[in-house]
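With one protein chain removed, the remaining protein chains of the complex are shown where they sit.
Then we have subunit A:
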Amino acid sequence: MSLNTQPNIADADGFYAALLAAHRGLTEAESHAMNARLVLVLANHVGSRAVLDQALALARGESRP
């Protein structure tokens, strides 16, 4: 399996707004903590180490889609 880098969220604008809304009212430290939890939750959902490794590389800027 490989990392899906094609558009995959039906309502991208809606999700983006929901992400910002989830952070509303949090301090910067609280936002960082929430992001860390979110990363763990999503990573577990993905499950595949191969996909996660590609996601880590992409997020670090080490590879291009």
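The rule is short, and it goes like this: a residue touches a chain if its C-beta (ideal position, glycine included) is under 8 Å from a C-beta of that chain, and two chains touch if they have at least 3 such contacts; residues count from 1.
Assume contacts and distances are computed from a predicted model.
The hidden chain: which UniProt name fits, "ABC transporter ATP-binding protein", "Cytochrome c class I", "NADH:ubiquinone reductase (Na(+)-transporting) subunit E" or "FAD-dependent oxidoreductase"?
Looking only at the record, the undisplayed chain corresponds to "FAD-dependent oxidoreductase".
Of A:Ala12, A:Leu40 or A:Leu56, which one is in contact with the hidden chain?
A:Leu40
Take the complete complex as the reference. Which residues in subunit A touch the chain that isn't displayed?
32-33, 36-37, 39-41, 44
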